[in-house]
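What follows is a short report on a single structure.
Left out: one protein chain. Kept in place: all the others.
Then we have chain A:
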Amino acid sequence: MMTFKAYLKKEFIEGIRQYKYIALATGIILFSILDPVMLKLLPSFVSNKIPANLIHQLFEFKPKDALANYIKELFQIGTLFIIFTAAGSINEEIYSQKIVFPFSKGANKSQIVLAKYLHFEIAICLLLFVGLFFNQYYANLLFEGQKIAVSDIVPVYFLLCIYYLFVISLTLLLSSFTKKNISAGILACTASYSTALLSQFEKLKKFSPYNLILLTSNFGSQDVKTTLVTTILLTLIFLVTTVFRFNSLEVN
């Protein structure tokens, strides 16, 4: 237990030293402010190209549209920031030989992986909370129509947290199979975006973790059970596989 606590503390310190939190915060919080502002300014930007009556019909956004747009941006670009922040976590430990000292002191490899996972889990959940809070504030401030209530935000928050926990477990797994963080990042991005392709097939849709993103856009009004169970199962499988893979790697 002491090893786990020490390693978790080490992950937080390293997160600060390597500016991981700045990257995560930019990826998650930036769009929460930028999206509603850009949506608000969009009619002004295109006012010279589209007739005024059409602008009114095309760009009449409500606060919930701004939230849905934020979730979409978060998936398209925020995921990149999250994946590339986590991509070097496992392989750097092995190939830069940082793991040698704690391992020779009897550090438990499983706990090292779990500490890494928990560290990202805490950081992402906190930042998502702040991001959704900012987005709700700006969306309600800038757009007219039915305001976003806290009760709308809560299910969205939990579904997004679960989706990004899946993404982190996938990234850590791929990081344990690659030597460079760029390769791990590219593979994790490909796999994450492929889940969006899976959801194009009606029969497979509910088994695709990306369905959580689609459900958040509908404010969780549809059945989420199957997607939730599949995503949590996949997350656990990826985590256990990462632990096994990390245990089997030779530390020089």
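By our rule, a residue touches a chain if its C-beta (ideal position, glycine included) is under 8 Å from a C-beta of that chain, and two chains touch if they have at least 3 such contacts; residues count from 1.
Going forward, contacts and distances are computed from a predicted model.
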Which of the following names does UniProt give to the chain that is not shown: "2-oxoacid:acceptor oxidoreductase subunit alpha", "Cardiolipin synthase N-terminal domain-containing protein", "cysteine desulfurase" or "CRISPR-associated exonuclease Cas4"? "Cardiolipin synthase N-terminal domain-containing protein"
Just one of A:N181, A:T195 or A:T231 touches the chain that is missing; which is it? A:N181
Residue among A:L34, A:L118 or A:L249 touching the omitted chain: A:L34
Answer key for A:F81, A:F143 or A:Y157 versus the chain not shown reads A:F81
Among A:Q76, A:S96 or A:N247, residue touching the chain not depicted: A:S96
Sites on chain A contacted by the missing partner chain, in the whole complex: 18-20, 22-23, 26-27, 30, 33-34, 37, 40-41, 43-45, 47, 55, 81, 84-85, 92, 96, 142, 181-182
